[in-house]
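The other protein chains are all here in position, but one chain of the complex has been omitted.
And now, subunit A:
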C-alpha cells in the first residue's frame, strides 16, 4: 500500500514523471521549493543590502541567477521568484523571512506551480512552435513569462539545450500534453 501521507506531484503521482520523445527529455521536478519575494514600498535599499549579506542573488530584469542555497529569477519590477532545494528548504518562507525582516513580502509558491526541466541538443525548434519567445537570440540565463497553449508560464533558458518551465500546477497535465504533442511533431 502506498504511504498515505506522501505528497503527490503536480501530475497526481507519487513520483515525478520523466519522458523522452526523440531528442527531447522532459522531467517533472518535485525537489525544488519556490517563494516570491517583493520589495515593500520604499525599502529597495534594505532588500538589496539584506540579499547581499545572505548571498541571495537578485538578478536584473528578465534574468536568472543561480546561487547556493538560493537561486532567483526576476518576474516584475522589484519582484523575484526564489528557488531552493526542497529537502533543506521545504519551508522556504520561514527561511527567507528573517533575512529580510519586514523589508520584503515573501509568499510561499512551491505548490502553486509545476516545474518541468527540458533537455535536448537544441530546444529552439520546440520553443519556436510553443511560444513567442525569441529563443535562439535569447542569452543564457534569460527568464521571462510567456504563454504556451494559453497557459501562462515562466521560462528560464539555462542554455540552448536546457530550459526550466514553471506552469500553473492546476494546468500541469495540459502543459505536459502541449510539450509532448509539440515534441512529437518534431520527429
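Everything that follows uses one rule, which is that a contact is a pair of C-beta atoms (placed from the backbone, for glycine too) under 8 Å apart; a residue touches a chain by one contact, two chains touch by 3 or more; residues count from 1.
Everything below uses one rule, namely that contacts and distances are computed from a predicted model.
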Expected UniProt protein name for the omitted chain (select from "4Fe-4S ferredoxin-type domain-containing protein", "ABC-2 type transport system ATP-binding protein", "Spore germination protein KA" or "Sarcosine oxidase subunit delta") would be "Sarcosine oxidase subunit delta"
Contact partner of the left-out chain, one of A:144, A:164 or A:182
A:144
Give the residue, chosen from A:56, A:75 or A:95, that touches the chain omitted from the document.
A:75
Subunit A, residues in touch with the chain not shown (by the definition above):
41, 61-62, 74-77, 132, 144-147, 152
